[in-house]
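In this view, the complex is presented without one of its protein chains, the others remaining in place.
Chain IDs A, B and C follow the sequence of writing; residue 1 opens each chain.
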């Protein structure tokens, strides 16, 4: 009996944390998102020296609060899943852990330099923002177009890198060390900066021949930017025409299996398609 | 009788100021546009020290002339509308007021520093140029395509910001304060500068690893610029094909209701669709 | 009789200079193009001090040779046309004159400074290269697409300028003179540099708020570059579909009327469609 109660308690907590079907589950997600954004802002503000020196205590306490919240969330996620290992070794499980532990480590290695090194580790928590990606996945047309054009754009970007290596080497020979092209990797870096039309200007050709080659590189870059754009445009347009006769949509529920964490269940499924576990609607 | 005369006088003034059906109304709009452009040029020239010191009196008098013209227009707009509050608290009503009062405030708080602070306020008048937007709205196809792709482009730009935060944090760790990446917000700023292919070069990576990551960022930015372009291209192309079977156009008249300022009436409407006020053709 | 001989001589010279139907006419055009490119290279090389000091005499003699060739061409063009005024006051007639006379003026005002000012005038000759445009007009599809999208792109670029003025003013208030935003026109210039993703970096925001606004400007610029691209893509694609049912091409002959210089005659026309003059096939 007490086992049943515990199970139903664990199941309803599971539904709050892992799903967003109930209003409590939706609230949890919103609160989590705000906490993540707050934690990123804290890390950002802490890296600004003038702010850190003024509000050090406030920032420190706020971080402890957020660290404890993330710890509670981490533990809750583990105890509500039937197979905790599935969560712990999942992508988000690892990110959750990595973004929580640095603050605890700072307790044991608390020197000044150690804290600085720790701060570096803590920045990994920023990856937690990737959770926001969960809220993005609306535009399937776009995603399909990007998937369809991924291979072609990769070939294109690979060609850009090869051209940059060749032209970077030529520029190293033409301009030489005295004009900032101190070695081939740096020249290749310059060539990528130029070909992508970024143009920092920290290195710039000084010789007439170098400036002539640079002009060719820029006109090339200006011309070939049309290639990825053309690919995505055409793929996206063809996705639009393809999609019309396809009525079925992706399943809109946020149910996930309590046992194996599988998602994307059919809309009114009663059992997990992956492990056969009962799903609680 | 005198009431009727006054009303007809007010109505015809209303038609001149708020509509562009009559030749007087068109002339009013052209004169207003020229005055607005002149006022912006004045504010610009005044901010250039060498010009301000030479032509201070001329600029000051010109500004008073324009301020008085704007004041007359503001009062005329209020007295010709039946419900003045509708105008006063509309977007353009607030901009009209904000762009007119600073010069008057300068009479009362006429010290040197106050004038400088005032000049800042006066710059808000530049928003008045937004009235020009009224003259733009021709290309409905384009506007529809932009509306249709707004959500997708927002998702895309949001993803760009998240990527910038993550990569900016990485660059802060890799490059550090000694190479200009003094804190995370600044590193994120650098990452946006690079990803959007702007590339100021005020901050530029110095370490080989930093330059390697920067190269990846640039190639990423060069590749993903294809995404918004592809979206708009495809939407715009599909607008073109959609539009053909749609003959009805937007109503081309510039009539607006004297009572509630509603616009976009049917082409030969006699009464306002919003409040039932008689419309004067 | 002598009149007839003279006329036929003038007519055949006319056909060589103004048309490219005969082999002599084609040769003339090629020689002229080479001469124009040579004259531009001369002007360029002369502006490089180190080259000018070494090869001053050679450059000077070469320029005289080219100037005399252009003079002969100019006179030949005038005497072969029946209505010289038509040529003299045409766009190319004015450019031909402006690109030839500076060298003669240098004979009369031969001082050092006068020569420098003269050199400036001579650079106008570079516009002669526009004649090359005559050799471009092949891709009608593209030209039509650009014409169709001209109005929309103008509206777009106008909006870009307005946004630049507003944001430039905001940046002037935020950053101020101490950070390089010395006046509003300069801030607007900076804003255009940033919005178009050029990013010189000669002026760059220094304050956190300024860098935040700059980031927004850059992301805006990165997003809205999709607009003109989308317009041209869609127009060009629709030109392609439209064009298929249109078989008639532009007239491919280079005939021009000896009397009024009208071009674009029907392919086997015997008389000028504009003035009725006999055309010599």
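Everything below uses one rule, namely that contacts are C-beta pairs under 8 Å (C-beta built on N, C-alpha and C of every residue); 3 or more make two chains touch, one makes a residue touch a chain.
From a predicted model like this one, the values you see are computed outputs, not experimental measurements.
Asks: For the chain not shown, which residue from A:66, A:214 or A:257 touches it across the whole complex?
Replies: Checking the options A:66, A:214 or A:257, the one contacting the hidden chain is A:214.
Asks: Kindly state which of the options C:19, C:96, C:175 or C:235 is in contact with the chain not pictured.
Replies: C:235
Asks: Looking beyond the chains shown, say which of C:146, C:220 or C:275 touches the absent one.
Replies: C:146
Asks: Just name the one of A:10, A:26, A:86 or A:152 that touches the chain not displayed here.
Replies: Final answer for the missing-chain contact: A:152.
Asks: Tell me which stretches of chain A touch the chain missing from the display.
Replies: 151-152, 155-156, 158-159, 162, 165-166, 169, 172-173, 182-185, 188, 194, 197-201, 204, 208, 211-212, 214-215, 218-219, 221-223, 225-227, 229-231, 233-234, 237-238
Asks: Spell out, residue by residue, where the missing chain touches chain C.
Replies: 40, 43-44, 47-49, 120, 123, 126-127, 129-130, 132-133, 136, 138-139, 142, 145-146, 149, 153, 156-157, 160-161, 185-186, 188-189, 192-193, 195-202, 221, 225, 228-233, 235-237, 239-240
Asks: Can you list, in ascending order, the chain B residues touching the missing chain?
Replies: Residue positions of chain B that touch the missing chain: 197-201, 229-230, 233.
In this text, only the chains that are shown with their structure count from here on.
Asks: Return the residues of chain C touching two or more other chains; collapse runs of consecutive numbers into ranges.
Replies: Each of 197-201, 229-230, 233 in chain C touches at least two other chains.
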